[in-house]
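Every protein chain but one is kept in place in this view of the complex.
A, B and C label the chains in the order they appear, each numbered from 1.
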Amino acid sequence: MAGGVDVSWLVGGPQGSGVESAAGIFAGACASMGYHVFGKREFYSNIKGEHSYFVVRASSSEIRSNVSGADVMVAYDAETMLRHYADVRGGTIIYDAAMEKAMIGDVATMDENYAARLGAELAAAGRPGGVEGAVAAAREAGTAVHAVSFRAILSSLADEAGNPKLRGMTRMFNVIGAALSMGALGVPRDVTLGAIRRAFAAKPEVARLNEMAASRAYSTAESELGGMRCALAPLGGPREGTMLAQGYHGTAIGKIAAGCRFQSYYPITPASDESVYLESHVELGVSGGRPGSTLVVQCEDEISAIGMAIGSSIAGARSSTCTSGPGFSLMAECLGWAGINEVPLVITLYQRSGPATGLPTRHGQDDLLFAVHAGHGEFPRIVYASGDVEESFYDTARCFNYADVYQVPVIHMMDKYLASTILTCSRFEPSRVSIDRGKLLTGRAGSDYRRFALGGDGISERARLGVEGAEFWCTGDEHDEAGHITEDPVMRVEMMRKRLSREGLALRAIPDAEQATLHGGGKIAIVSWGSTKGPILDALEEVRAGGGPEMRFVQVKMLHPFPTSYVAHLLEGATTIVDVEANYTGQLGALLARNLGREPDHYILKYTGRAMTSTELAGALRRVADGTAGEREVLTYGA
Amino acid sequence: MAGGVDVSWLVGGPQGSGVESAAGIFAGACASMGYHVFGKREFYSNIKGEHSYFVVRASSSEIRSNVSGADVMVAYDAETMLRHYADVRGGTIIYDAAMEKAMIGDVATMDENYAARLGAELAAAGRPGGVEGAVAAAREAGTAVHAVSFRAILSSLADEAGNPKLRGMTRMFNVIGAALSMGALGVPRDVTLGAIRRAFAAKPEVARLNEMAASRAYSTAESELGGMRCALAPLGGPREGTMLAQGYHGTAIGKIAAGCRFQSYYPITPASDESVYLESHVELGVSGGRPGSTLVVQCEDEISAIGMAIGSSIAGARSSTCTSGPGFSLMAECLGWAGINEVPLVITLYQRSGPATGLPTRHGQDDLLFAVHAGHGEFPRIVYASGDVEESFYDTARCFNYADVYQVPVIHMMDKYLASTILTCSRFEPSRVSIDRGKLLTGRAGSDYRRFALGGDGISERARLGVEGAEFWCTGDEHDEAGHITEDPVMRVEMMRKRLSREGLALRAIPDAEQATLHGGGKIAIVSWGSTKGPILDALEEVRAGGGPEMRFVQVKMLHPFPTSYVAHLLEGATTIVDVEANYTGQLGALLARNLGREPDHYILKYTGRAMTSTELAGALRRVADGTAGEREVLTYGA
Amino acid sequence: MAPRLADYKTGVHNDWCPGCGDFGILNAIQMSLAEMGVARHEAAIFSGIGCSGKTAHFVNVTGIHTLHGRVLPFAQGAALANPGMRIVAVGGDGDGLGIGAGHFVAAGRRNVNMAYIIFDNGVYGLTKGQASPTLKLGTKTKSLPSPNVNYNVNPVGLAVTSGFTFVARAYSYDVRQLKEVIKAAIAHEGLAFVDVLSPCPTYNDVNTRDWYAGEGTGGDGAERHSRIYRLEDTGYDPVVHFAGAAELDEKLGQALARSLEWGERIPTGVFYRNETVTPYGGRIRDQIRNYAENPPALQAIESGGRAITDVSPMLDDLRA
Partner (left out) sequence: MAPRLADYKTGVHNDWCPGCGDFGILNAIQMSLAEMGVARHEAAIFSGIGCSGKTAHFVNVTGIHTLHGRVLPFAQGAALANPGMRIVAVGGDGDGLGIGAGHFVAAGRRNVNMAYIIFDNGVYGLTKGQASPTLKLGTKTKSLPSPNVNYNVNPVGLAVTSGFTFVARAYSYDVRQLKEVIKAAIAHEGLAFVDVLSPCPTYNDVNTRDWYAGEGTGGDGAERHSRIYRLEDTGYDPVVHFAGAAELDEKLGQALARSLEWGERIPTGVFYRNETVTPYGGRIRDQIRNYAENPPALQAIESGGRAITDVSPMLDDLRA
């Protein structure tokens, strides 16, 4: 990124104070100026009041992750100041002057443990245990710190507009804070106002007021904040064919494009956003056909969600459900039913930190081995992971094809990191989405139709409900070709073979490039899966830019059945294997050991519930390169 | 077994016709004569009418499994005849003459697929497709076949007793059939009558009638059947300290002895027998204390069953639940809750053939990897498997100790094969059961009690409910030392380490001998787990007796955490590793590959739902020894 | 050609115990389909796990034998994806009111157009006779080691309370009424529930056929009377005609009151029927205008292997 612009902007405040929309406005403005944007939200399992923050990075080069630290921070409350002041070393902090005197003890929402650590830290440096101490520390670290009275801006706005009611509209503090920082960063006023207008497009009156407030803040920024050390000048308008997407857009729009017409779900973070999106895009245009629709059903629990999706799939619709760990745990039994009955089904699994309720709004990749083994007994399945939002759009369509062609349940691994990012990426190309429904029978069947007929490649014709002459049976019991219960040992052996041989079939037929991807080259090989892709690619660049060695990155996309020989091929010649994952035990490492007989040499793991930054990952990779890394490198950056 | 007696006796008939009690009588008589007994029941998922059969083996030497084939068969119905005539090569068949003319098509319960195969087979040999054909085929194979009219015996009994009502008591056909065979085998009449008396001890009148019927049958046997080729003379009375146990007695009595005082369950085959046993032994004598009791609660589902057991464990009782695959699938989420809250809990998992409903009354060992990985997220657990009924008694107590000492959920792997066996074994010795409740706090707590206090060996004091000064909190969320919710990343890392380090702790502290057992020695090493132990030990003897090589057998008991180095040690010097399991994918093989980096060279697998016989296993082992075995040897013996 | 009863029977061997009440229900279902002239490919039976669950294999229309307690989710998913199918869900009392009770309550709220029949025998048949949720407190069947410690669930009451819009009870040995009730349930617009009292001669020696026939109601003489009586014979009107609050209260109230009758006199027939409530399929027509004509299962989603859904409006919304 030599010579380019690369700004990390952090905004924080209590949940419900508009942190998310402020970040949306900032990201929107940057994207509209032609920047690459990558942002990620951190928040508590809480509705109002707990600390929430968003880091948005805008860069003139391609980026795929956050870095450690921030260049600019906008703090809406004392907690943001106290939690993040040290992240901004040498940058700029803008905070609401109203909190100037707040002490640690005043911040009721702050976790006891953090409060104790921070208190000790400030005390050790002889500083007051509150915002003042944080400000002093930040300044000493070279950070420019500006206290601005948000209320004063609102007041002058009210005066200007001759509308005293505006004085009370403190919910606009978020836009005021964002505009202050954007003004100071040199984002043209009309770009910011345009981003605000788009953000509140549904409510023009709200948009108008916020634009006014932002304009007032811009004036304050110009008069009081001076120029910042980094600037965000327009790069020449939005990049052609670029979208500003949220994490769940990939799978949600992917489902619509792939023809998923039934989604059942039970609300759960971070999975529900996808279903909510589908719920608000129910009716669909279809080229050359009648309008279509996605029926989205909110169920009484996740057992019902998967049960309904199976019922709908049997009826003939491409069907799916979307959940997170706790919900997926409840689905284990029905998953096996889909397996023994060869029902195509896509389960989108947005992982979060477990176990149990765990850290329900935080990131984790700790459900891999569970997804591979979930459900008693043995049955075929495909476990597939996307590395980023753009991939997830195309992968969603692939997952439905795999499900239909191999007549198996497919678990599509996503996670909270992906779900709660906002980023620029190339516009999805629906024309690249092919649809293969496999041996689906929708017309009249020949005589003697048997749903589970043996022979051939082991995959039999699958009738949907309602086809004349193709009545069929399904049962969770072992069954014969017609689908009726059997306990015959010979039939048992044939049916087990019929079903399980499908995994080998899939491995052979699915193109290598869909199973795993090689990025770069070098003797040190990183293996990973899922959302670590972004931090890894950025870290590899950083290592190289810092004079470190080239490394290769093998991204495994199909986790089950495991593409043993292709991954072995991609790892050929590697002297060091480094497993990177957001979990404690290194689950992909276990799959490597089991399938390749090769345990990774190093594990770089993070399980704080916060996603990796490319910075900390690059640090660990440098240690690997120079031989100082331990077997387990545990990353911990981020509040 | 050179020179000794070794008889396999098969009895079959429709479900509900008393096959089980006939087998009980036979087994009881043999045990009372001093024989070693091993028997196993096969039956359909059905209440009345489908084919059920029991093979009981009686031997003058120690035995631990069934062999292929039978020496004597008693057939109550045509289906038994048609399904098993070929099993009795050179032995004796006794069947009810009433079925003499039955054709395959008359047997409505017979599986279409088997009917077709059998029809073809008989036709190919030019025989009638029915009992007559089977009789002819059996005779040609050297089997003595006797048709006896069971009804005639009943009639003559009625005449003798002057009680015409007895004519209609066809439900005594089972005892008549058993007695006929026992008479012919030379079992002394009073031994048989004694066994009948014990079997019907609760109903003296029923016992009396059955004894009369048996006596009549004895006379018929003496007059019509002549001596059999094998004879079962008394060996000198029951062996000292020997029990005749059913499969579930090990874990059921084990739980009582270990102090399990709360068992919640939902009915499921083959797990419920254990709970039913506990339900009928609710009040307990306690040496030196007030009478105790096991509270057994039948729940609305398995989620409730594990939830209640957790609640009870938190209250302070040793608690457990018992289930099979489908129920265990439903428990995955709660299992993780127990994990993150460090709740001691024993889940007895009686496996059956999956997936889904699968073969609900048939055997399988296909839940191993699921047990190891069940539940989203990462948390500590112990997975422990018993090799036979006697072991299961002592292992049950161990499992409770592990749960209490390491404060983790323990999954005790059992299976349908174990559950539905009847066998002689040494009387359980409760004096060998030690109880270690670990850091359980029942007295008043010191000040500042914190349930999840960090430090030390990572295991903190666990208060039961109701202890003054030891109020505590639990949550499925990540928590601090007091048990309150936290999202602090630093606390998260400490708590993850606190919990997961426990697996290493258990591996180091639990004696090697409890983790794995070595039997025999040799260059060829068999690795296996659970109920294959019996067939393996018997097969090893058979191979050796037939001039084959000595082989060693490594029985892995602790499957998670995996005793990598101890198993590696036990495998040292082995040139060939053979994995033996009752599943399709070779799940222990996967654990070996993952943990030892060593994939087994051969897999001997069986997944027909029928347990291995030592005969077929010995055959496969011989092929391994002489180099003719394939990578996968799939066993299929048994109807 | 008008369908004949025989067309609705499969060749699968029925392995229920002799004398099992379930035979009556099976016959009534087959007769109902035949008399209603439902084409074989337009109907599907979904079933739970238990003796009763095997029903799906005995009726010669598509049969989906699901998991224990899960018949309602599976069946609703199919009914919603293709509302043109006639969906009949069946299962045991343990299946539907024990492990499946949560789905039961939720299904009532949803009112998807289909019928649900519970084979109510008071026991868990297939697992050897444990108490099911409908067995009365204190009852000791021969299969129980001690008297039942749980109060019984009231299936009719629960259905009415949960929002089922057709709620009936029948008796498996009164096949004539049973069949009429099942036909009405299948014809009903919305979710219909039929609780069928079905003796299990193998495990439930309390609520036997004889017991229902009047054993114990007063000697062997004339006072002895069948416990079962038909609501329709008493002039009972289960139908909600106008859906005013007062009428609703009355109709719900009478259904609940009758549902509590047990022992000496046990009512059968339709307890409650309300077609003034829009079924789920109708409720979603506000969101999906052509739902009935182009439901999820029948939509075209590709042409020549290419996706044909137009997602450009969504992508345009995200333009940077």
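Methods note: contacts are C-beta pairs under 8 Å (C-beta built on N, C-alpha and C of every residue); 3 or more make two chains touch, one makes a residue touch a chain.
A quick note: this is a predicted structure, and the numbers were derived from the prediction, not measured.
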item	value
Contact partner of the left-out chain, one of B:D77, B:D96, B:E300 or B:E461	B:E300
Residue touching the undisplayed chain, where the options are C:K54, C:R110, C:R169 or C:R227	C:R110
Omitted-chain contact residue, chosen from A:D6, A:E224, A:D301 or A:D512	A:D301
Sole residue of C:M36, C:L252, C:I266 or C:A300 that reaches the chain not shown, by the stated touch rule	C:L252
Residues belonging to chain A that touch the chain removed from view	16, 44-50, 108-109, 266-269, 272, 276, 279-280, 298, 300-301, 326, 356-357
Residue ranges of chain B at the interface with the undisplayed chain	28, 31-32, 238-239, 242-245, 249, 253, 256-259, 261-262, 264, 281-295, 297, 299-301, 303-319, 333-334, 337, 397, 424, 427-428, 430-431, 433-437, 464-477, 483-485
Positions on chain C contacted by the hidden chain, ascending	97-103, 105-106, 108-111, 133, 137, 146-147, 149-154, 157-158, 161-163, 248-249, 252-253, 256-257, 260, 277, 280, 283-284, 286-287
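Keep in mind that, in the parts below, only the chains that are shown with their structure count from here on.
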item	value
Rounded Å distance, chain A centre to chain B centre (Cα mean)	46
Chain centre separation in whole Å, for chain C relative to chain B (CA means)	37
Whole-Å separation of chain centres (CA-atom averages), chain A against chain C	42
Sequence positions of chain A contacting 2 or more other chains	333, 337, 475-477, 485
Per-residue overlap in chain C, given as positions that touch at least 2 other chains	49, 67
